[in-house]
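Heads up, one of the protein chains got dropped from this complex, but the rest are sitting where they should.
Should a chain be cited, it is by its letter among A and B, assigned in written order, with residues numbered from 1 in that chain.
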Amino acid sequence: MKEEEFKMKRNKVNGMALTLAVVCMLSVLSGCGGKRGLPEKNADGKIQFSVGGWPDDTNKENQDFKNKRKAEFEKGSSEYSIVTDSYIYDTKTFTMKANGGTLPTVYDTWFTEIDKIIDAGYAADITEYMDKYGFSEGMNPELLELVTKDGKIYGIPWVAYKMGLYINKSIFRKAGLVNEDGSIKYPTTYDELAEFAVTVKEKTGIPGLVLATANNNGGWNFMNIAWSYGVNFMEQDSGGKWKATFDSQEMRDAVKYVYDLKWKYNVLPDNTVIDLTELKKTFGTSQAAMFIANPPRSELCTKFGMNKDDMMLVPIPAGPKGRYAQMGGNVRMISPDATPAQIDGAFKWTMYDLISKDLTEEQIKNKEDTYARTIADGGIVLNRLAFDLWTDPQRMAQETEISSKYANVDPKDYDDYFNNDSVTIRPEEPVCSQELYTVLDGVIQEVLTNKNVDIDKLVTTANNDFQANHLDNLE
Amino acid sequence: MKFNEKTDGLINFSDLKKTRFKLLYWTMFAILIFISLICIIPILWVVISAIKPMDEMYRVPPTIIPESLDFNVLKNAWQKVQFGKYFLNSFILIAGAWVCDVFFNGICGYALSRLKPKGTNLIMTLLFWTMLISGISMVPLYETFVTLGGVGHFWPLWLQAGCNAFNVMLFRNFFNSIPMAYIEAARIDGLSEIKIFFKIIVPLSIPVIMVVTIFSVSHQWSNFMWPYLLLGEDKIPVAVKLFMIDSSENIMDNEKMAIMLFSILPPAIMYCFFSKRIMGGVSMTGIKG
Partner (left out) sequence: MKNNTKKQFSGAFPSVFKKTLKRNMPGWTLLLPSIVLFIVIVWRPIIVGVLYSFFKLNGFHPVGFVGFDNFIKVITDSNFIKTLFNTFKYVIWSLIIGFPLPLLTAVMLNEMLAGKQYFKISTYLPGIIPGIAVCLIWKTLYGEGDGGLLNMLLAKLNMGSATWLADGNKVIPLIVVMMSWQGFGGTLIMYLASLQGINQELYEAARIDGAGFFKRFTHILLPHMSGIILLVLVRQIISVFQVTEQPLIMTDGGPNGASLTLGLTNWRYAFKFGQYEKSLALGVVAFLILIGLSIIYHILDKKIND
């Protein structure tokens, strides 16, 4: 009897377990078929699409400005209705939003994220619209290539730049790094860069240079140095397999250079956890005299109170094997859940608000408004775009004409950066660039925190790690 | 010091007549002072930094105690961020989550501890395993909420608080410690199960409810990931705003500290205000026998 009871009890428990499991499994199979993305039509029958990156309440003035633009657009194209969304691209939540189908129809991101997004199918194929609205033929092919995969286009690059070397003029003056005519001297090679940094440190006590070290920014920053030292990071063999090739003397020299900046010359800040925000803060609050970045850097003024006339941008220094500057920029993408009508609307808005092949009167006015706002906010307007977005020289001249009217910095501080032809612009590495940056972050951190580091071993390990953990996993 | 009034605890008045116990008492007192200092110095640092003028913030070397005070930092930070709205959102989030947390986990813990229907062991095992897993389920859960139409609403967050395996365990452990004799006595007096629950169990449970309340409130106050994912700009709570501010370009460092101060103040005030009640509630209960 006792045994019977026990058996019954056990059966019951097993039964319940089974039921629970079945319920769970059933619910696994069901569900997840819900509607994704924004419905095409709103209650008034208008085609609606959402636009991310809308200014939130902390930025009331910009919000009002944008809202005005939205109202004007909706008046001009009355079949559309814009839903605003304050979502700003952020690695922490992007995947979830994209998978859940809650991305805004229109979102902006950076060049470094493009591959990941296209591979995972988080961006809509917009080839048709790029052709229709003239982007495909008018845009700089170098940029189009970045957003193209298997012949399809997935994004609209709207800002592009090459990296340069930012200099704090007032620190340089204090350090006596001035030519006879009063202009600022600047380094043109990485060796000179180290010398200048030493002078700054000796004369003012301020670290001469700040390099990023964390959150992939370390690797990203280091690419400029590495390429100029002749490092070749990867190669594709005849079988299509990618091989890591930076276990080389060039890489050792480049890493040794960073090591020397810290331990031989001692010209870097004490802090060794430096992401992009920290990087800008260190330079913007005059706690370092130089850093590698791209223009314009309005936030240095608006956020950290730096004087815009204290900044100067010069070409990236040359290394022993060349003078390479990394290309970067922003790209607009469209949610894969968007319907054709929504994509069309999103393009019309983008052309109205951001970028289009031909400049209309209205767009010129928009651009002027934007520049005026930047100046009102205390930001920087340069006399030209940082990069030739369009192939048509006349189109670029038009841009230059508009921005020249509003330029609020001395063009001399930027001329060398724009006009130096010895600099070669390079896009990111073809595959696994984010993974490579993470590996390089580790290398940079190690040489900056460990005086007794074995660079040979460090580089070999990094190369092998990158090969085994990332390149070998590619299909 | 009225040592002769100390009638409870490990050491009581009769012990404290001896010198070595007195010594022990004062040593403990000194250690506690030290610990409490460690706890509050970083917070004081925030307060100081929040009223430090910008130029002192970035001076080399920076000042520890500011030479001049700039209360405008607080004002500017508040105006820039319009915190009132986010505080209200936090309040709605916390209130709903608290109700669900106490109610669902409480009755679940009670059933598992006192009623023990068939299947209790199975559920206990499942609950325990649940505590061990995190991260695997994020995307599927997000998809679930999207499917159920929870994006932009508070209720998914409330319901999420309603299934907290740890709190279920906490309730169960607590109910386990209530002497069965109370319930037996009530049964003999002819009280129904429901009456037993409300007349005997609930009043006895105040300590554990208080503990869960504190956990629930402080967890929700700093809950960031899910509100960030689910709620729109008009509904986000303070913690999410904090995160957004960290990467925001137009907030200065001292203003950032001021904003952190704002995020500390309300719960601190609430806690100071209610702590007597909370602790009083804890000690007034009848578990002591």
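Quick note on the criterion: a contact is a pair of C-beta atoms (placed from the backbone, for glycine too) under 8 Å apart; a residue touches a chain by one contact, two chains touch by 3 or more.
Note that the structure is predicted; figures quoted are calculated from it, not measured.
Residue in contact with the omitted chain (choice from A:68, A:92, A:365 or A:405): A:92.
Of the options B:54, B:139 or B:183, the residue whose C-beta touches the omitted chain is B:139. Those residues of chain B that touch the chain absent from the view are 1-3, 5-12, 14-15, 21, 24-25, 28-29, 31-32, 35-36, 38-40, 42-43, 45-46, 49, 60-62, 64, 104-105, 107-108, 110-112, 115-120, 123, 126-141, 143-144, 159-160, 162-163, 165-166, 168-170, 173, 176-177, 193, 207-208, 210-211, 214-215, 218, 221-222, 224, 238-239, 242-243, 246, 256, 260, 263-264, 267-268, 271-272, 275-276, 279, 282-283, 285, 287-289. Contact between chain A and the absent chain runs through residues 1, 4, 20, 23-25, 27-28, 91-92, 94-95, 98-99, 116-117, 119-122, 213-216, 269-273, 275, 434-435, 438, 441-443, 445-446, 448-450, 464-465, 468-469, 473.
In this text, only the chains that are shown with their structure count from here on.
Mean C-alpha positions place chain A and chain B at a centre distance of 38 Å.
Listed in rising order, the residues of chain A touching chain B in the complex are 9, 12-13, 16-17, 20, 31-34, 36, 56-59, 85-86, 90, 92-93, 95-97, 99-102, 205-206, 277, 281, 285-287, 299, 302-305.
Chain contact summary for the complex, chain B toward chain A: residues 54, 58, 60, 80-82, 85, 118-119, 121-122, 126, 138-140, 142-149, 151, 225, 228-229, 232-233, 244-253.
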